[in-house]
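Omission of a single protein chain aside, the complex is shown with its protein chains in their original locations.
Entry: subunit A
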Amino acid sequence: MIHSLFLINNAGDLFLEKHWKSVISRSVCDYFFEAREKAVEPDNVPPVIRTPHHYLINIYREKIFFVSVIQTEVPPLFVIEFLHRVAETFQDYFGECSETTIKDNVVIVYELLEEMLDNGFPLATESNILKELIRPPTILRSMVNTITGSSNVGETLPTGQLSTIPWRRAGVKYTNNEAYFDVVEEIDAILDKSGTTVFAEIQGVIEACVKLSGMPDLSLSFMNPRLLDDVSFHPCVRYKRWESERVISFIPPDGNFQLMSYHISAQNLVAIPVYVKQNISFFETGSSGRMDITVGPKQTMGKTVECLVVTVHMPKVVLSANLNATQGTYNYDPVTKILVWDIGKLNPQKLPNLKGSLSLQSGAPKPEENPSLNIDLKIQQLAISGLKVNRLDMYGEKYKPFKGVKYVTKAGKFQVRT
């Protein structure tokens, strides 16, 4: 399936290669570079590139291109999903997935890639299994290792690999048994010029951090499961149980994982937490423009809006911005043409405003379309859909775990057209 993998940074340097079958010359990446050049933006590189003898399937993540080489028919999503899994594993191991961390930990990276694929077919992708095979680096361990000469590599087959619950390792022990669940909801919306909602929906995920000893069997129920329209689960969740009782019953993986993701049914009206009053105009003459943006609270359910950020992708002709923000700071990057206004907490008494002039490239025609605004925000202790966790029960173990549920609402792809 997956023949080889090349990691390429944004500047076009190939900094890691791994082959699972016979070696394929890195010159095959020339086709990729060609496509990369053509696309201008890294996001525009087509995920599937055909070359005379191979197919290149790539993903772009954390400023790195993961380019895999394929020789025969394979479901493209299979490869794409796997590559993302690789990136996530790196993130899990090294805290972040960047060129530097990969280069610093090249041996572990290689060992991981070796375990994750055999002959191009995924062998072990569960983080719990991998961590038993190859232990993640910590400062303490690397010091101990250099002194004692012990290794980072597990000597026995991880128990998860053979069991029907591969996501959990055996013999987990904690002194403090705790289980935390974060209900994170994101509002995807498109608002038009006048502020009316063109499209809005809520997508949610439940992130879990479970540190429980033994083999706990958890079940989580909601006050209002009817809200959930479409769900997808971590493999540990018993689907039949959900079907019949709307209870999420599962033996959790150890540590952090995403328990489920869901979509709120379309019938429910989506509360839009903020409104944006904006006026952006470019003048026909004088190569300049004006901009005036005000953000205010709309339906916030009495909670404070935090981490408010407005991002504007300016037209190419905008050279610089001379603005005045009543709250927060703004920054305009003339290279990427991105204006970021970091507001912070939204104060309903004193609405933040950003006002000033834009200077355009002289001689160029004025842009036809005003740039759209992307809003980012966060509301703590609120699930905007109203979803509530009813209770969490644990079976199979005797101790009393510490349980916690947290709600957060964020803006997903929240866009205001101007």
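Methods note: a contact is a pair of C-beta atoms (placed from the backbone, for glycine too) under 8 Å apart; a residue touches a chain by one contact, two chains touch by 3 or more; residues count from 1.
Please note the rule applied: contacts and distances are computed from a predicted model.
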Protein name, per the UniProt record, of whichever chain is missing from view ("AP-3 complex subunit beta", "Protein preY, mitochondrial", "Sorting nexin-30" or "Centromere protein T"): "AP-3 complex subunit beta"
Per the touch definition above, residue among A:137, A:252, A:352 or A:371 touching the missing chain: A:371
Contact residue for the chain not shown (choose from A:84, A:277 or A:345): A:84
Positions on subunit A where the hidden chain makes contact: 1, 14-19, 21-23, 26, 41, 43-44, 46-48, 50, 53, 55, 58-61, 70-78, 80-82, 84, 106-107, 109-111, 114, 118-119, 121-123, 125, 146, 149, 151-157, 159, 161-164, 166, 190, 192, 198-199, 201, 203, 217, 229-235, 238-241, 244-245, 249, 258, 261, 263, 266, 313, 315-316, 365, 367-369, 371-372, 374, 395-396, 413, 415, 417
